[in-house]
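Every protein chain of the complex appears in place save one, which is left out.
Letters A and B mark the chains as written, and numbering starts fresh at 1 in each.
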Amino acid sequence: MTALAAIDPAPATRLTLSARYGLLGALLIAPTVLIFSAVIVYPLISAIYLSLFSIFTLTLEGSWVGLDNYATLLQGPTFWNALGNTLIWTIGTLTLQIVFGVAVALLLNNNIWFRSLARSLVLFPYFISTVVAVLVWRWLFNDLYGILNHLLVRSGLVDMPVNWLGEMPNAMASIIFVGTWKYFPFVVIAVLARLQTIPPQLYEAARVDGANAWARFWDVTLPQLKGVLIVIILLRTIWDFKEFDLIYLLTGGGPLNHTQTLPLVVYQQAFGLNQMGMAAAYSVMMMLVMLVFMSAYLYRTRRARSAGA
Amino acid sequence: MKPASFPRQLLLNVAAWAVVLAVIFPLVWMVVTSVKPQAELFRIPPSFLPDAITFEHYWRLLAETPFLTYFRNSLVLAVSTTVLVIVVATLGAYSLVRFSYPGRETLAQLVLFTYLLPSVVLIIPLYLMMVSVGLANTIASLVVAYTTFALPYALWLLRSFMAGIPEDLESAALVDGASRIGAFWDVIFPQALPGIISTALFTFILAWNEYLYALVLVNSDQARPLTTGVMNMLITSFNIEWSLLMAASVMMSLPLIVIFTFLQGYLTSGFGAGGVKG
Partner (left out) sequence: MASVGFENVRKTFGAAVAVENLDLAIEEGEFVSLLGPSGCGKTTTLRMLAGLEYPTGGRIRIGGRVVNDVPPAKRDIAMVFQSYALYPHMTVAENIAYPLRKRGVRKRERGPLVRRTAELLQLEALLDRKPRQLSGGQQQRVALGRALIREPEVFLLDEPLSNLDAKLRAHMRAELIQLHQRIGKTTVYVTHDQLEAMTMSTRIAVMQAGVLQQFAPPADIYHSPANLFVAGFIGTPSMTLIEGEATSDGNQAVLVASALRIPIPAPAGGGRSRAVTLGVRPEDVVVGSGPIEARVKIVEPTGHETIVLLEIGPATVTARVGDGTPLRPGESVRLSFRTEKLHLFDSETGRRLEVEHPLRLETPRPASARA
């Protein structure tokens, strides 16, 4: 037995243990890769390909136009108007989301009555369907029966009911406001989780050093939140930038395209104007814009982190 | 925390709860409106609290509109998507976290990238794809489309959860005589279960709330889910039936209310694990 046991089977004909495990791992991720390729990678490449054609939505007949779509897009007012609106919307709602999110998180970080109930209630806007949110707010904004106008007129702040969604700058302000309401709980929860890991000794030390509440926030809390905020800002910017449902359902892009953002343009081109190729071109441009911003943001934060760290 | 003085405590509590109530006021108003009798609804000036509570709008919704069909469709849709995504993502996350093979890191980066993809880019090719495959206007087409955003998200969350399970546990199982699949089933899966439930809830909610894909891919009441169905009810009727719409909104949010009441812990833990951490 010993002599036989000492002879090793030729390793070349069998896979090593680590190779066998590697194969199993690849097998487990195969369904994911398959689905990804089919519904994400292929359509993505498709979209770029389609943008080089002019396609009529209803018949799906198309003809090659090369980069014409992009040329038209960059010359026309639609793209630039939409880009501008998207930026205003994104920056507006992002700023408010962060400010309110941090503020409410700070508020909820104290030992208040029924704290976990408060936290859950604050999360509601984030989890309800955009459809529900839109219906609720349109009802609230209603000029005749809406409670908001009623309160404003009653309290004497305005003489006439406000047209929240049909006039500018109200429309942009309204979508920014509703967007903030819907999405700021995300910031609250994320920041709250981080706040709860800050050791209380830091605050006590600051107190002993004579810092007041504002100084404590600025010098202790904010630096601790920096990491989380960088990630939150990145995520929310991307998600707000590509938001379709909320704006489409609240204003449809109106009045007169003053709240028409890039995602809405894509939809309108494809299913309103029946120009699928053009719509694809818009969507590709939108992605490029996002890519530029994302890279710039990541570059800056990486530099700031290595410089300040 | 240092015990604050009572007036300060009181102020904090009042402020906090004032904010919370202001935030959920719109939703409270939604419920209030849904139980107000029709006549009271269109009273000017509007009343705060209903004079009488009625469920007539709910009955009308269920009896006179396709609401139940939409509800059924949404249910089938959300459950199917969740099951599919959870199974694929659990195996995928396990693979990404506990195995090494060429290309693994690239895949992980790719997952992150697709997480941030705008659906608007994909609607056109997906629409064309569904038409050519003959799946246009079916719930199945929506399930396929929903995986585009549900799968990366679930992978991201599950990966985070699984990475939190100590490696030693799996090693111990392997030494104790388990195969890798055996170790997964006996040890990793039970440990990951809270995370899986959390991810399943998130996925369900995402699928339940989705609007754009439903708008683009489905046109018939047979397959329409709640989101597009309810909005359809809004624009096809002569006058906007706000009472019905508010009742519909409440009913649409039913799964959410159920989850919040009974399974809330899973939601907040999901936030912590994958919601923010890169």
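Criterion: a contact is a pair of C-beta atoms (placed from the backbone, for glycine too) under 8 Å apart; a residue touches a chain by one contact, two chains touch by 3 or more.
Since we're looking at a predicted model, the values are computed, not measured.
All shown chains touched by the missing chain in the whole complex, by label: A, B.
Checked against the hidden chain, the listed residues B:31, B:135, B:174 or B:240 yield one contact partner: B:174. When the full complex is taken into account, the listed residue touching the unshown chain is B:190, out of B:103, B:164, B:190 or B:265.
Not every partner is drawn; the one left out touches chain B at residues 166, 168-169, 171-179, 182, 186-187, 190-191.
Taking the complete complex into account, residues 1-2, 5-6, 8-9, 11, 14-18, 20 of chain A touch the chain not shown.
Just so we're on the same page, only the chains that are shown with their structure count from here on.
Centroid to centroid, with C-alpha atoms defining each point, chain A and chain B lie 15 Å apart. Residue ranges of chain A in contact with chain B, taken from their complex: 18, 21-29, 31-33, 35-36, 39-40, 42-44, 46-47, 50, 60, 104, 107-108, 110-113, 118-125, 127-133, 135-137, 139-140, 142, 144-147, 150, 154, 181, 185-186, 189-190, 193, 200, 204, 207, 228, 231-232, 235, 238, 241-242, 244-245, 249, 262-263, 266-267, 270-271, 276, 279-280, 283-284, 286-287, 290, 294.
In the complex of the two chains, the chain B residues touching chain A come out as 1-2, 9, 12-13, 15-17, 19-20, 23-24, 26-27, 29-30, 33, 41-42, 44-46, 48, 88-89, 91-92, 94-96, 98-102, 104, 107, 110, 114, 116-129, 131, 144-145, 147-148, 151-152, 155, 180-181, 205, 208-209, 211-212, 216, 226-227, 230-231, 234, 242, 245-246, 248-249, 252-253, 256, 260, 264, 267-268, 271-272, 275-278.
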